[in-house]
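Can you keep this structure in mind? I'll have questions shortly.
All protein chains of the complex are present and in place, except for one that has been dropped.
Labels for the chains are A, B and C, by order of writing; each one numbers its residues from 1.
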Amino acid sequence: MEHGTTGRLEEARVLGQDPVGEDYRRLVLHVPGIAAAALPGQFVHLRVPGLDDRVLRRPFSIYRVKGDELLLLYKTVGTGTRAMNALKAGDALSVMGPLGRGFPLDRPDSVPLLVGGGYGAAPLSFLAERLAGPGVVFLGGRRAADVLCLDDFKRLGWEAKIATEDGSLGEKGLVTGVLDRWLDARPAGAPAGEIYACGPDGLLKALAGRAKDRGLTAWLSMDRHMGCGAGVCLACVIRVKRPDGNGGEIWARVCKEGPVFESRELVWEGAAS
Amino acid sequence: MEHGTTGRLEEARVLGQDPVGEDYRRLVLHVPGIAAAALPGQFVHLRVPGLDDRVLRRPFSIYRVKGDELLLLYKTVGTGTRAMNALKAGDALSVMGPLGRGFPLDRPDSVPLLVGGGYGAAPLSFLAERLAGPGVVFLGGRRAADVLCLDDFKRLGWEAKIATEDGSLGEKGLVTGVLDRWLDARPAGAPAGEIYACGPDGLLKALAGRAKDRGLTAWLSMDRHMGCGAGVCLACVIRVKRPDGNGGEIWARVCKEGPVFESRELVWEGAAS
Amino acid sequence: MSQPRLETMIGRISMKNPVMVASGTFGYGPEYAEFIDVEQLGALVVKGVSVEPWEGNRTPRMVEVPGGLVNAIGLQNPGFNGFMKTYMPFLRTLTVPVIVNIWGRTLEEYGQIAALFEKADGVAGLELNVSCPNIKEGGIAFGTDPLMLERVVDLVRKQTTRTLIVKLSPNVTRIADFARMAEAGGADALSLMNTYPAMVIDIETRRPVLANVTGGLSGPAIHPIAVKLVYEAAKAVKIPIIGMGGIREAAEAIEFLIAGARAVAVGTANFTDPATALRVADGIQAYLVRKKLASVSELVGTVKVGS
Partner (left out) sequence: MSQPRLETMIGRISMKNPVMVASGTFGYGPEYAEFIDVEQLGALVVKGVSVEPWEGNRTPRMVEVPGGLVNAIGLQNPGFNGFMKTYMPFLRTLTVPVIVNIWGRTLEEYGQIAALFEKADGVAGLELNVSCPNIKEGGIAFGTDPLMLERVVDLVRKQTTRTLIVKLSPNVTRIADFARMAEAGGADALSLMNTYPAMVIDIETRRPVLANVTGGLSGPAIHPIAVKLVYEAAKAVKIPIIGMGGIREAAEAIEFLIAGARAVAVGTANFTDPATALRVADGIQAYLVRKKLASVSELVGTVKVGS
């Protein structure tokens, strides 16, 4: 099961960007080679122009692909993303991608349950577009503005369940609570759900717990600080179980063997950072 | 004889800039405190915004003052000046100034002979504005585009003599040649000329030679790489004769004791860098 | 909540805030006084002074590099008498503690300059520069040989009752050894780091840019190196440490404090913005408020290592 493709180094042209609520922005890039090869759950590694005193690229999930265009959905959190705010139509920037292994697309016997927190909704939107039929998406965030991509999912005919910590949209509380109740309400004998998730570590860890307890399969997209983004530097590693299954642990590179891992592969203690 | 004033640190607002020929630009700053105190030959030290990986300010002569506005005339030559090209109306930037000792303004008994090379014309334009009556200005450059501020001098009723190395404006050759011929053509007994100059080291050195040979006084504005711009770091020093006149040499700070020196003070060998 | 206390002590020097300016980047005091209120500094450290006037190196003496600058000023200074005559009158008008950075070409000169300042009013402390990379004799030679270091500190200690700060060189394999030597020699405090030996070549002329061939690197580029040195030195000695190297914003100063420094100094950033030290002091205060810490001391050396 290979959900990755060969990466390339491509000069992208910015087509534009627009704000999505207060903290997020959608960036549209013209980058045909990478757009053509991109799969849901994969990411790109951007060289942000003008960051003269910074040596690292910045990783972003692929949010959507439209022909030669690649869309990203990003939150402004620090130096790099702040500098990205200044990107305007016509600017050139270097993009590596598509990188890593994304979500599996070939598991037709189960209902896809997508769970996203904050910008974690972005790769799930791309996934929903590429999956055979609609499923259910669970979106969470601190407040309404952190619930993203809702329109995308609706457009695709997906059922959406929302939770916000401040109750400003959907249920008040955590998205895992909504998921729990949905799973509990499932009639016995209904086809098994399979989780595909992206979001903060806390969410992913909670989902791994749910998956284990309920005997579900969960595909989790991990977020780790990256150096090279290409399997070179070994900065992004997390602990996973040895594939031979005899109890040992090894390092896996989130940028290469991930970012998507099957939850049972992961060893949470060693990876928490 | 004090031609300096107390400097200050002021937040300037960019009012705009426009190209002057191919290589030069005129930058207009709103910076009332410094504008009010500025004297011809003094300079400002700019923190160029966005130069995150650069620690030094950039020094520029004061080109003109109009009320609260300060004008600079700069040539794009490297990292800092390139970044200055992006400054636009409304941008803020930190300015230290006015710095150093400028040209003397209190020498009424002689005809002022202003000699400028390239952007060296800028402080001379300011000087012409503040001098009591018109004199003669000699402007030189590699080609016509390097002959600056001509209109300013004309507006003030100054006689202008031009030389360019490629002959594209005025006489073909060096500006010192034109000066020589003008001096040679002077009727005996005419009031002594006094030189005020700014430009490349080669020009200033040649003028120092002329001044010595012809017994003229010459005020030369020196251009040296600067650290602090405020007399602190001792990076900008040049060799000058001891003020006690007994033959020794000491260091003088171009940013503090200069940038304008009387040519007889300077020791050229030690200063060439 | 009441305002957090910014006071800190270096030897017997009590500072109203932990931010001083680094020697050689603030002249002798009056120069930047036109631009900022120097009374708001934690302490003012003047450029290195020697017994006799010193010419320093030829020019060029400074070159900007990405993330900092390389300088080889070579300790130009007017000598003890020139300093006392030209600058001490101004410095004596200040209430901010004045620390004089001193150096010599020989062991004897180090002793002499310390002895001379023993009689000078208005000098709160001496900072012993045994780490300048830019002079042929003296300087770094004393700072990179542990036995020489102990000898020079011991000698100077005997000549001065002022707070004695020893400024260590980063150009050694194990800083802890040197920190201990300086402490053993009688230092009241340590400061680090001085600039790191470096070189820039002009690829057009194929000449070193600096007349002195090599110089010392300062600025943001060296900050992570300096934090490591402060951390190692703080583990090795009991005397207070002044952390410096690449401070531009409060965050970088706070790193030094957490690593174990009792005070910090702003160097190269004075050239970028003469008000840096004041801004950094304000930023430390804001941080203490935000973190609900009552004083700088509650921060010093609190780096959490291990789980």
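Methods note: a residue touches a chain if its C-beta (ideal position, glycine included) is under 8 Å from a C-beta of that chain, and two chains touch if they have at least 3 such contacts.
Being a predicted model, the structure only gives us computed values, none of them experimental.
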item	value
Visible contact partners (per top-of-document touch definition) of the missing chain	A, B, C
Contact residue for the chain not shown (choose from A:87, A:198 or A:230)	A:230
Contact set of chain A toward the excluded chain (per top definition)	6-9, 47, 53-57, 94, 96, 224-225, 227-235, 237-238, 251, 256, 270-271, 273
Positions on chain C contacted by the hidden chain, ascending	65-68, 70, 144, 171-173, 196-201, 203, 205-208, 213-214, 217, 220-225, 227-228, 231, 251, 254-255, 258-259, 287, 302-305
Absent-chain interface as seen on chain B, which is shown	52-53
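The criterion applied here is as follows: only the chains that are shown with their structure count from here on.
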item	value
Chain A and chain B, separation of their C-alpha mean positions in angstrom	58
Distance from the mean Cα position of chain C to that of chain B, given in whole angstrom	36
Set of chain B residues in contact with two or more other chains	53
Shared interface positions of chain C, touching two or more other chains	66-67, 220
